[in-house]
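Please read through the structure below; I'll follow up with questions.
One chain of protein is taken out of this complex; the other chains stay put.
Naming follows writing order (A and B), and every chain is counted from residue 1.
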Amino acid sequence: MRSILTLSLVFSTIRLSTPLVWAAIGGLYSERSGVINIALEGLMLAGAFTAAAVTFYTRSPWAGVGAAMIAAAFFALLLAVVCIRFKANEVVAGTGINMLFLGLPAVLSGALFLSSGSTPQIPQDELLPTLSRLLPIAPQWRVLTDVSIVSFLALLVVGLTSYVLYRTPFGLRLRAVGENPEAADAAGIRVNRVRYAGVVLSGVLAGVGGAYLSIGQSSLFTRNMTAGRGYIALAALIFGKWRPVQTMLACVLFGFADALTIQMQGVVKLPSGEDVPVQFIQMIPYIVTIVVLAGFIGHSRAPGALGVPYDKES
Amino acid sequence: MKVLRDLLFPSMAVLCAFLAGALIVALVGDSPVETYRLLLGSAFSWPDGIGYTLFFATPLIFTGLAVAVALRGGLLNIGAEGQLYVAAFATAWIGITFANLPAVVLVPLCCVAAIAAGAVWGAIPGLLKARFGSHEVINTIMLNFVAVALVGYLTQYHYRMPGDPIMETTPIGSGAHIPRLGAFIPGLPARIPLNIAFLLALLSCWLVYVLLWKTKWGYEIRATGQNPAAAEYGGVSIRKEVVLTMAISGALAGMVGINEVLGYRYRYYDGFSDNYGFTGIAVALLGRNHPFGVVVAALLFAVLQRGGVPVDAFTQLVSKDIVLILQALVILFVAAEAAFRRGGRG
Partner (left out) sequence: MKLELRGITKRFGAVLANDHLDITIPPGTIHAIVGENGAGKSTAMRIAYGFYTADSGEILVNDQARDIRAPRDAIALGIGMVHQHFMLVRPMTVTENIVLGAEPGSAMSLDLRKAAAGIRALSEEFRLAVDPDAVVEDLSVGQQQRVELLKALYRRAGLLILDEPTAVLTPQEVDEFFAILRRMRGQGKTVIIITHKLSEVLAISDNVTVMRDGRVVGQVKTSETDAAALARLMVGRDVLLRVDKPAAQPGATVLAVRDVTITARDGARRLDKVSFEVRAGEIVGVAGVEGNGQTELIEALAGLLPGSQVSGSMSLGGRDIRELDARRRREAGIAHVPEDRHRRGLLLDFSLWENAILGVHYRAPAVSGVGGVLLDQAAIQRRADLVIREFDVRPPNASLPARALSGGNQQKLIIGREFELPPALLLISQPTRGVDIGAIEFIHRKIVALRDSGCAVLLVSAELEEVTALADRLLVLHNGRVAGEVDPSRATHEEIGLLMTGGRA
């Protein structure tokens, strides 16, 4: 058992939580403004694919991330238009976006790379760098900073979000719009404009989370590589009561569970001495999500107007 | 007037989706005209076009009904995929374990297994919502992953034919086979997998219609979906309705197993579902959550699915994933047109 609890578990947790944090904090902006964002999964895929494709062509991971943010923001805007302008059911529309990304990356990669869904491999030095590569660190300490810059930035984003939400006018208005859009309107705030901002921001952040998956954690894009992370991020957001720091902690919890199961593979054995079948290990993050959601939803208080399109004249 | 609106708006949604899809095809570098010709053209030949289209429509009718019933009850069932996998495996398991029973017992038993397994897998998120209030969207999606893993495990470790490189189980007993429609329709060869499950799908449509609009149970399901506070006031137990609705939904999705295992492959074949669960969402929305609309929408998507094969084969750059994109666009446009459906002010 001791062989599991090593430093590598910590780093593994950081690695696995990072995309969740970006997506969940993105989701926070949308949901706090009152728009349910089920499409985090699809937006992450948008970011992942775009980052991989653009990085392959430009050889720059920064261009890749930038493009990922723009692409995901575009689709988030699409979602926003459907939900805000057309007052669609937000869960259905979000599901539509997710389904779009079951097929769109495959068609595009088929056209660009003549493949059935994956992008070509990107060489190591063109991927998103770790802190150890960016900062001048002595070799013996390098292993401690073997953390992606994206993970480090995630931490900053959480802090920034906390500040924005509670100490700026934008944050105040965002929260008001999500709790009681009529009151915000009566106070002279452009409710829908604020909601558009929240949803597009969620795209930008989820896009970075996706980019990390393809060009930070791995070196290419494969079909459906998010494997449900967008939904897990949403669960973390609910578990974290829609608050930045608590949401981040929830993501770390899920990342930890994920990291633990990966370490367990090949180490923990059945009583018979055989390995635990891989499928059971695969199931664990999803079952953990279900259990966590069941246990904590009762204590979570969602933004008051979450999921209700704002219609003045009704 | 209402009927006109019910026909017009879905048609507009489909049209818009096709236009947007054409744009994407053009962007990718292929000819939209050629792609659509392949996509839509191959469905109408006899016997292969029509036979395969109706065969593809069968699981879509089941999952479309499943999602439609859930939506009528105010729930979004994204878990049809997991429910149908669990049900398909259950039905194969019965067919394998009791292979020696005569058909008159085995076939109904297998069908019951499919329905029951689907109902249970659907009831789980229902119970979670009723008891804990956790949203069925996330839970059903999580259970999809769990179902696929579970069924994969059982197939790989316990039910695979030794030496078989394909992830599939041993065959079911011959008593569990249900006849193909080729046995009854002249001109339809038996190699086309269209089987009596298709007729079962049509029957299910009618049964769902009767259930929702002609029975007290359906009234309670629809009332709960419309306004849970008012339903509760009217004496309906919301918790019971949530579980019941999800169970019925899961049962309908589970019937896909009957078509697939008893009528087509005669065994459980891992990964057999071509996104039937997700397509079911598009089918239900396009069919405006009405059984008869579901049939029409299922046929449309079956046509697209049938067309995906030649698109894959005969175009340079576009793959059959364009079908997935078209479905997603349909969902988005149908969701958006809800704005026009909201009628007079109260």
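Here, contacts are C-beta pairs under 8 Å (C-beta built on N, C-alpha and C of every residue); 3 or more make two chains touch, one makes a residue touch a chain.
Values in this document were obtained by computation on a predicted structure and should not be read as measured data.
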item: From B:6, B:232 or B:274, residue that would touch the chain that is not displayed; value: B:232
item: Which of A:183, A:249, A:268 or A:287 contacts the chain that the document leaves out; value: A:183
item: Absent chain, residues of chain B that touch it; value: 214-217, 219-220, 222-223, 226-227, 229-237, 343-346
item: Chain not shown, touching residues in chain A; value: 167-173, 175-176, 179-180, 182-190, 301, 304, 312-313
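Simple rule for what comes next: only the chains that are shown with their structure count from here on.
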item: Chain A to chain B touching residues, read off their complex; value: 38, 78, 82, 85-89, 91-93, 95-104, 106-108, 110-111, 114, 116-117, 227-228, 231, 234-235, 238, 277, 279-280, 282-283, 286-287, 289-290, 293-295, 297-298, 313-314
item: Parts of chain B lying in touch with chain A, wherever the complex brings them together; value: 24, 28-30, 76, 78, 128, 131-135, 137-139, 141-143, 145-146, 149-150, 152-153, 156-157, 275, 278, 281-282, 285, 317-319, 321-325, 327-329, 331-332, 335-339, 342, 345-346
